[in-house]
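Left out: one protein chain. Kept in place: all the others.
What follows is subunit A.
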Amino acid sequence: MRAVIVRCAAVAVVLALLVSVGVRRLSDRDAGHLARGVAAALLTPMASQDFRQPGGIDRVGLLRHLQPFLADGVVKRVKVLAVRGDRATVVFSDEPRTEGLVEHPSSGTASVPGDENHRYERSLAGATREVFFAFQDARGNATQLELYVPVDATVTGWVAVVVVAMLLVLPVALLGTRQARRDPGPTRRDLARRLHDDVLPELAGARMLVDNLRNAGEADLARAGVTRGELADRLHAILTGEIGQIRALLSELVPPEPAGDHLPAHFADLVARLRPDGPSPAITTAVPALPELPAALAPVLLSVGGELVRNAIHHAGAGTIRLVVEVCASSVRLTVTDDGTGFDPSAVAPAGHVGLRLIRGLVREHGGVLRFGHDQGTTVTVTFPLRPRYSYKM
């Protein structure tokens, strides 16, 4: 866990440095970019809800996830739409009055319609664009996340998004969709709260029943109209509920299997998620299971591999992309190769384009080395030592 926190802190520092690069107006295109950062943080909690069921939504939990973004003004409004044919009904929003209103399902970025069903968005200050993200809710139903982002947000705002997004999703999302789709697991605070608010008072109630069983006289029981057997039954029911609660807590607590075992599946998920529609580019992977891989390295490999593949898809114009993970004597190596245009990695990326800077920091922090090669396209190699000189803690 410590490594995750250190890493998030490092990311935050890198981003804070970026702020000093300057505060610039974001273009409309950047509104989409900005929204993606927010969506990355929101889609995991969103996808675990059942939006078709009135009681299937953890409103408080969702609002808690939205809150930092709304507070910073990087998102002005959030809606979740249940899509049926060409009707998209608002099933959740930070503005509850919009729930039940119907919109047209959409995709990409659009300007906010001036119709009656968007009356609550008219009051939002500044120019705003809608950005849509399709996802499946917990029941597999077609659902869209609609974010209203200001187009005059500043780079500072964008950086704030990424910082918050990183803090929220890194620890979870880096482990790949399999685990990410599952509950991220309780934090210590969640646990404390559940023990305190649920388990303790129930045990206090159970203890009351035990006191009654011991102290109540026959006359008391007759007057109250209960028997000792019924008292014992109630006690039994409470304790059964308690055992269930504690079991549930335990199964959430036990650490997941070592991520290295599932590395091939995690990378397969990752590539499946990134792969654009259409035949090109062809993306192939060669990833072995690595049971000995330190727990903290698996998410790092996934994160770095993900960004490199994403870049190759978006920037290289490549026909083929290959991702390989190998273990040599005392190191693990990740290579991403594309046959695209190639680029100069020492050139400063435009403001707001932070992918490579983030992974450079991440790699360095885990004692790794990142190298670029370019004959015909781009080859990026990232090597991490596997010696116990670096202690990895999750």
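Miscellaneous remarks
FYI, a contact is a pair of C-beta atoms (placed from the backbone, for glycine too) under 8 Å apart; a residue touches a chain by one contact, two chains touch by 3 or more; residues count from 1.
The rule we apply is simple: contacts and distances are computed from a predicted model.
Protein name for the hidden chain, per its UniProt entry and selected from "Lactate utilization protein", "ABC transporter permease", "Response regulator transcription factor" or "Acetolactate synthase": "Response regulator transcription factor". Only one of A:99, A:115 or A:197 touches the chain withheld from this view, namely A:197. Taking the complete complex into account, A:67 is the one of A:67, A:111 or A:341 that touches the chain left out. Contact with the omitted chain, checked across A:56, A:241 or A:264, is made by A:241.
Residue-wise, the contact with the chain that is not shown comes from A:206, picked out of A:57, A:101 or A:206.
Touching residues on subunit A toward the chain that is not drawn are 63-64, 67-68, 71, 189, 193, 196-197, 200-202, 204-209, 211-212, 215-216, 219-221, 223-226, 231, 234, 238, 241.
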